[in-house]
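Have a look at this one before I ask anything.
Take a look at chain A:
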Amino acid sequence: MQVNGEFRPLIVAFCCNWCSYAGADLAGTNRLNYPADVKIIRVPCSCRVNPMFVLRAFQRGADGVILCGCHPGDCHYTSGNYFTRRRMTLLFSMLDFMGIERERTRVEWVSAAEGAKFAKTMNEFCEAVAKLGENKRLEDLRCKK
Partner candidate 1 sequence: MQEVKDRAKQLLADGTVNRVVGWKAGEFSYDITPAVFTSAEEIDKDFIYNDFCAPNLSKYLIKESRKEGKLLVFLKPCDTYSFNQLLKEHRILRENVYVIGVPCTGKVDIDTVRAMGFQGITGMESDGENVTVHTLYGDKTVLKADTLGDKCKTCKSKKHVVYDELIGEDGEVNTDGARFELVEKLEKMTADERFEFWRGELSKCIRCNACRNVCPACSCENCVFDNPASGIQQRAAVNSFEENMFHLIRSFHVAGRCTDCGECTRVCPQNIPLHLINRKYIKDINEFYGDFQAGEDTETRAPLNAYTFDDCEPGIVYSRGGNE
Partner candidate 2 sequence: MDRKEEILLISGVNVRKCMRCGKCSGTCPNYDEMEYHPHQFVYMVESGNIEPLLKSESLYKCLSCFACVERCPRDVEPAKIIEAVRLSAIRQKGANHIKAENVPELIDEDTPQQLLMSVFRKYSK
């Protein structure tokens, strides 16, 4: 998306309810800035994120997709993020294999106490995606305005 002649990436962040969403709340409570480009979608657990959600986001115009969950070992549901870890490692590896820029996807473990990490992660991710520019390789032209 171009805003005042400057490219602003659209970032979709899936956050697990118990750790990362709370971490994002904490970032807010501590007034830690990160770009408004980030739109958070709450899921019960990172393991709820279906690869098709990730692709859907790209289809609809997202320039980057990030998944945040509890640190391995801290999952509210004991094992959810372990499955996430495998699923997303393989999916992102495949996207990379298909030539989709690997910096457009990321998984980060953020606990409910890590507001600062959440903000830092989002700042870094936005910057990395902004550098890449618009998502052209997984776009659906029909969805462009």
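Behind the choice of candidates: all candidates are chains of the complex that A comes from, given by their letters.
Throughout what follows, contacts are C-beta pairs under 8 Å (C-beta built on N, C-alpha and C of every residue); 3 or more make two chains touch, one makes a residue touch a chain; residues count from 1.
Because the structure is a prediction, the values reported are computed rather than measured.
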item	value
Options 1 or 2 - which one, within this complex, touches chain A	1
Complex interface listing, chain A residues touching candidate 1	51-52, 55-56, 58-59, 72-73, 79, 82-83, 85-103, 106-107, 137-142
